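Missing here: one protein chain of the complex. Every other protein chain is in place.
Chain naming follows the written order as A and B, and within any one chain the residues start at number 1.
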Amino acid sequence: MKFDTGVLYQKTHEWSRKEGGLIVVGISDYAQDSLGDVVFVELPEVGRSLKKDEAFGVVESVKAASDVYMPVAGTIAEVNEGLKDNPAAINTDPFGAGWFIKIRPDNPAEYDRLISAAEYEAFVKGL
Amino acid sequence: MKKGLEPFVWDYGAPGRVGAVLPEADVPFVELPPGIPPRKDLPLPEVSELDVVRHFTRLSRLNFSIDTNFYPLGSCTMKYNPRVNEKAAGLAGFVEAHPLLPQDLCRGSLELMGRLQELLGEISGFSGVSLQPAAGAQGELAGVMMIRAYHRDRGDDKRTRILIPDSAHGTNPASVAMAGYQAVQVPSDSRGNIDLAALEALCDDTIAGLMVTNPNTLGLFEEHIVEAAAAVHRAGGLVYGDGANMNALLGAFRPGDAGIDVMHFNLHKTYSTPHGGGGPGAGPVGAGEKLAPYLPGPVAMKTDGVWGLGMPPRSIGRLKTFYGNFAVLVRAFTYISLLGAEGLRAVSENAVLNANYLMKLIRGRYRIPYDRVCMHEFVASGQVTPGTRTLDVAKRLIDYGFHPPTVYFPLIVKEALMIEPTETESRETLEAFAAALLAIAGEAEADPELLAGAPHAAPVRRLDEVRAARDPVLRRHA
Partner (left out) sequence: MTPYIANTGDDKKVMLEALGVSSPAELFADIPEKHRFPRLDLPRPLSEPEILEELGRLAAANTGAGVRAVFAGAGAYRHFIPAVVDSLSSRGEFLTSYTPYQPEASQGTLQSLFEYQSMTADLLGMDAVNASHYDGATALAEAVLMAWRAGGEKRKRVILSGGLHPEHRQVVETYAANLDLALVAPPRGAWKPDDLEPLIDEETACVAVSFPTFFGDLADYSRLCAAAHRKGALFIVSADPISLALFDPPGSYGADIVTGEGQSLGNPVSFGGPFLGLFAATRELLRRMPGRLVGMTVDREETPGFVLTLSTREQHIRREKATSNICTNQGLAALRAAIYLSVLGKTGLRRVAEISYRRARYAAGLLSALPGFSVLNDGPFFREFVLRCPEDAESLIGAAAARGVIPGVALSRYFPDRPRDLLVCVTEMNGRGQIDELAKILKSVTEAGR
């Protein structure tokens, strides 16, 4: 089970990292492992504005569908179109090619309130 | 791609081959109307009747069914479907009756509906019954809509939420959402009941009602059902009963007497009508004094001793065309008439006896999370070793000739296996099934690959559901 230390996390199992002025978001290795093989991802429209902790999409496997939540408030700058034809990337490379969206944050400082890899790992172990 | 088990029906064809033979038109030819684009190509099969018979007969033989296999699906009540039901539903007077005949030309169907309404009402303790909903889920939607209409009529519009136990069937919150309400979850306690204290804490004037299944999806009788209903009533809400598990209650308990305001029946479960590979069923709704005026309609009503149709005075309206899945209603009416009060009670007593006996046979090897007498079904965990998955136990049962039980439901038990034998199965069948489960538990320890690769003896091996979902092929020439 990989807990990438180059990103921050939410207890709803998303990870985020800064990239230029944007924030890249995906789901953790733990999340993709619990879901099983991902079959479909529903992503938001570019340009849409969402609040922190608001659901921005859905990730589906054969037996489950989970909402994915915004780490910070902001506007959707980019979505990973590649996931349409290759949702499996979320399983094989959750922290890399399996990224979901890039956000232009309303308040960049909100990012620092996310939890560290160590905190997230401890949280997951307790589940 | 490899060859499938059975060709498609259209693969049998040859141009010009014909199945059914129709009479001549024997009236003058008329052109198709200009202005309405005509059909250019109709790509339907061109096969003979024999082709069709061979094809579908062979397909049928790829199925498990109650007629061929034990089917202990929890919450589905896969009891034997009596053949006299089929004969009854097939009587020409019922089959050929157009629903819009003048009422004096269809008094037989109207009387059957009226009497079935009365029978279901008597069995469950409700003064009003509508036979219209086409399935349990539609019955649920009706019940929640009726509750909403009741509150609306009293001018009480701050009630926007419905309480649902965490063990509830998925149709419950889905129906709540379709009725424009918000679902609020109530936890279960350590004995598997609704947590009464948690329920009472949630009861306030924003609660429209509670949806409760009794026995619940753990197969356990809700010990505090009367207190739970009372708490909801005190807060001004109403109680909806999901009647899916009525096979445990016939002649044993009447929900209408114990505070349930509205309930649906599943005729394709307790009342022996066949499942047909997914339907049709029927989901009639029963209601007490408060909610009976709101039942969906039309319903059968007696005026001056004669059965006819009418709308309940404050009906939520029509839920489907005509009056319900009539041929299914005929079967349920037949079944209830054959059993009578003593027969129905015997059904529940034997259903509960069979479930408890089967539970006893596998207990110890399969963990049973609640240490209580069960009703007509029980939940076990399929995790006989730390690495065993219920899915694999289920697939391996197919090799033993048994349809798997319900799996991964209810959600509150990890690796759940929900088992309901029903009263129409013999002790030998229960013991054979228990022996299979115990053998599989042994295999899980000695040879886990055998389970992971199961089924080995079915017409197909385990199917790739991921591929089916990633790249859906839902028709030919997709």
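Annotations for the structure displayed:
Convention: a contact is a pair of C-beta atoms (placed from the backbone, for glycine too) under 8 Å apart; a residue touches a chain by one contact, two chains touch by 3 or more.
Please read all numbers here as calculations on a predicted model, not as lab measurements.
Although one chain is not drawn, the whole complex shows that of B:Arg234, B:Lys320 or B:Lys414 it is B:Lys320 that touches it. Touching residues on subunit A toward the chain that is not drawn are 39-40, 42, 60-65.
Keep this in mind: only the chains that are shown with their structure count from here on.
If you average the Cα atoms of subunit A and of subunit B, the two centres end up 38 Å apart. On the side of subunit A, the complex with subunit B involves touching residues 36-37, 39-40, 60-63, 87-88. On subunit B, the positions that touch subunit A within their shared complex are 408, 465-466, 469-470.
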